[in-house]
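Here the complex is missing a single protein chain, while all its other protein chains stay put.
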Amino acid sequence: MISRRTLWQGAVAALLAAPLAFSSTGAMAQGKTIKAVMHSDLKIIDPIWTTAYIQRNYGYMVFDTLFAMNDKLEVKPQMVDKWEVSTDKLAYTFTLRDGLLWHDGKPVTSDDCIASIKRWGSKDSMGQKLMGFVKGFEKVNDMTFKMILKEPYGLVLESLGKPSSNVPFMMPKRMADTPGSEQVKEFIGSGPFMFKADEWKPGDKAVFVKFDKYKPRAEPPSGLSGGKVVKVDRVEWLAVPDQQTAINALLNGEIDFIEAPSHDLLPLLEKDKNIKFVDWNPLGNQYTLRMNWLSKPFDNVKVRRAVEIALNQEDFLKATIGDPRYYKTCRSMYPCGTPLASDAGMDGLLESKFAEAKKLLAEAGYDGTPIVLMHSTDLQVLTNLAPVAKNLLEKAGFKVDMQDSDWQTVVARRAKKDPPSQGGWHIFLTSWVSADILNPVMVGFMNASCDKAMFGWPCDEKLEKLRDDYARETDPVKQKQIGIDAQKRAFEIGTHVPLGQWYLPGAMRKNINGMVAAPAPVFWNMTKE
Amino acid sequence: MLGFVARRLLATIPVIGVVAFFVFIMLRLSPIDPAAIIAGEYANPQQVAEIREKLGLNQPIFSQFFIWLGRLLQGDFGESFFFKKTVAQLIVQRMEPTLALTVVTLFIAVIVAVPMGVLAAYRQGSWIDRVVMGFSVLGFSVPVFVFGYSLIYVFALQLGWFPVQGYTYLRDGFLPFIERLILPSITLSVIYIALIARITRTSVLEVLGEDYIRTARAKGLPERIVLRRHALRNAAVPIVTVIGLGLALLIGGVVVTESVYSIPGLGRLTVDAVLGRDFPTIQAVILLFSVIYVLINLLIDIAYTLFDPRIRY
Partner (left out) sequence: MSAIGENEIALAPAETMPVLPPRRLWRQLLRHNGVMAGAIVLAIVILIGLTAPLLGTVDPSAIDPSVRNKTPGTEITMRLDDGSKVTRTLLMGSDSLGRDIYSRVLYGARVSLIVGVAVSVIAIVIGLFIGMIAGYVRWLDGIVMRVMDGLMAIPAILLAIALVSVWGAGLGTVIFAIVVPEVPRVVRLVRAVVLSIREEPYVEAAIASGTRTPQILLFHVLPNTIAPLIVQATYICASAILIEAILSFLGIGIPSDIPTWGNIMAEGRQFFRLYPHNIFFPGIFLALTVLAVNIMGDGLRDTLDPRMAKRF
């Protein structure tokens, strides 16, 4: 009997001792640490392999870019010191700044940059367009290289200074030589922060420390351009999937910053004096509904038109954002408040005219086949979109089969060209950062190059020609007209439906200052008192 | 004795083998293609095919199973599809919170449930007995997450006695560590208390009817000592057994409790892996939980035989 008790005690003691063995001695952070809860957990460390915004944010910590967009949406040199273009507009020469180093101490060279542009150009839609005009690269010396074009292209710098996913981040050649289909395995960049791979615990936290040898530009920060001066020692991204936990932690001062607090929970924060809101992305975001041209009945333009007519922006914005301070309807494919914004081609659309939509469906001979609508259930800002779409489409006479999954699965599934009954899809909804969709070349969903277009695969020669014209045109006034014509055409053929603009301020403790307003949340220039 | 232990250990091998095969075949029969998940959003069919080749997904299913099993035996659980870490690393990282939660829960459960059960048995038919039995049924019926949210609502939000959710590692101080563990442990222990209290009551009731208890009482021993020294000790075998068997309930509860309280342990790893279709992680976690379950029960089993002269196998 006694032995049995001893055994039991021994087991308990062993179990109690075990946690000690697992807890690392993890040195307490010295100096200033900003603890942030981002919109999602960092699981992948390749910002070129995926377009997910958390990897883009990671990219801005660890990597640097050749060019960057400032707060007036102008492209400015970043890693590049000087650049020039030949008079025939066929050769761009870039010279890197002095003293740029990778985190392993080696200097940044032309070879690294050429390989990085190539890898990005094989993945990103704007990059692919650029590479279509590129004949080749020439290395002049370790600091200077040339990009040779087949014919003049109006968006070379806009492409290299693209602010959001996929951002053309520069990586060491050995990393950039990884095929686009595989993920890079290293964490070496030349950006203002170093990634602490040894402290990275997916599902718990990711840690960045200041890169002491980073040489910021002399200009003040503006948008994603200018001097990236790091004013803290350490940034920790904590994975807190439950928004209420994150908010509570912020109220208690356990964390400093929440990138994307849920709109419905903002009232909890607004009451507290120690919390402030910073709208780091003043251009906002745009909700979008995408139809799959390859799946019947959406191969029929009348059916796509019926969707454009049946929907309305207000319902989506109310159901997902709720508080009218944080959304506005915007009748344009390009974000309202940016140069190309226009309601051209939108007469009668997005007004929920169900009778009209029903008529179109009847004309198109829609037979009641259920429409497979992909519903992402794990990202708060997207969760309520699909049920609203279902509701409106059903009122217009569609039969809707809404299928739940997490966002990752939506992402994998939307790339499938199979019929919806065999794992394909008809409709999904997503959100774009406004800075990603400023003109017809940038708007991925306006790419109408059939098989090569983004998922949804619209196919329209006329729209493609307008996009090419836009890229070649160098006169801003004519360019704008082409942009508006492209939008008209896109609505006519039904590539996608913009569902309104929304904003989400970051929430932070009062002692955090200096956050730069930019399309992506960046941590340089931030201070903690 | 050694022969007995060896025999018992051998007997668990087919059980674990069946678990391994089931876990493997279940995920392989899935209509979801892991290669497509790994390849990502812009992959073309050719890239997916390459990854299929690399993962060995084109081989016959049985050779896939044995390759997988061979790796497992070498301690190689594979690499997570998403996290870009080995599954073994992930599991080690997530171990502490789950272990801490289970240990505290076990502690609370045993401390509360055994006296409850003994008392109920001793006062069979009284209001105490009814309350204990009522609580026991209630414990089986209220879902873990409903109970968890109720506790959060009352003790964290209304009264403000405890932090709402989250986990603090032991290395960051014992007080904050235990402070965040109390509500989750109470939540998780309810179903366990229900189970143990019931079994304790039944076992003690049975023992109380035995002759030696009557003898002890006749000797004039105080009731306290009769209960503790004679009744409880002899009722201990089924009680400890049910603590082992109840681990299955506990493991299921861990998954839910960690989700409710945002604890970054193995339970949340399971849910994350399931939501992300991260097959190697799902396989490893289920296998791990099952093996732990089988081994603990085996240990309890062997312990009786070694220490209780009445039990002979």
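A few comments on the model shown:
Labels for the chains are A and B, by order of writing; each one numbers its residues from 1.
FYI, a residue touches a chain if its C-beta (ideal position, glycine included) is under 8 Å from a C-beta of that chain, and two chains touch if they have at least 3 such contacts.
As the structure is a computational prediction, the values presented were derived from the model and not from experiment.
Residue-wise, the contact with the chain that is not shown comes from A:Asn384, picked out of A:Asn166, A:Ser295, A:Asn384 or A:Asn439.
If you put the hidden chain back, the residue from A:Gln403, A:Gln481 or A:Asn513 that touches it is A:Gln403. Considering the whole complex, the residue from A:Leu268, A:Val410 or A:Val516 that touches the absent chain is A:Leu268.
From the set B:Val5, B:Ala49, B:Ala88 or B:Leu245, the residue in touch with the chain omitted from the display is B:Leu245, counting the whole complex. Touch with the chain that is not drawn comes from one residue among B:Val23, B:Met95, B:Leu170 or B:Ala303, which is B:Val23.
In the full complex, chain A touches the omitted chain through residues 242-244, 247-248, 262, 264-265, 267-268, 314-316, 318-319, 322, 375, 377-378, 380, 384, 387-388, 390-391, 395, 402-406. By the touch definition given at the top, chain B reaches the unshown chain through residues 8, 11-12, 14-19, 21-23, 26-27, 29-32, 137-138, 140-146, 149-150, 152-153, 157, 164, 198-199, 202, 206, 238, 241-242, 244-245, 248-249, 251-253, 255-256, 259-260, 270-271, 274-275, 277, 282, 285-286, 289-290, 293-294, 297-298, 301, 313.
The rule we apply is simple: only the chains that are shown with their structure count from here on.
The touching residues of chain B, counted against chain A in their complex, run 31, 36-37, 39-43, 47, 50-51, 80, 82-85, 90, 92-96, 99-100, 102-103, 106-107, 163-166, 169-171, 233, 236, 240, 262, 264, 268-269, 272, 275-277, 299, 303-304, 306-308. Chain A contributes residues 1, 3-4, 7-8, 11-12, 15-16, 18-20, 22-26, 43-45, 49-51, 123, 180-181, 183, 185, 201-204, 239-242, 244-245, 248-249, 252, 378, 406, 408-409, 411-412, 414-416, 423, 455 to its touches with chain B in the complex.
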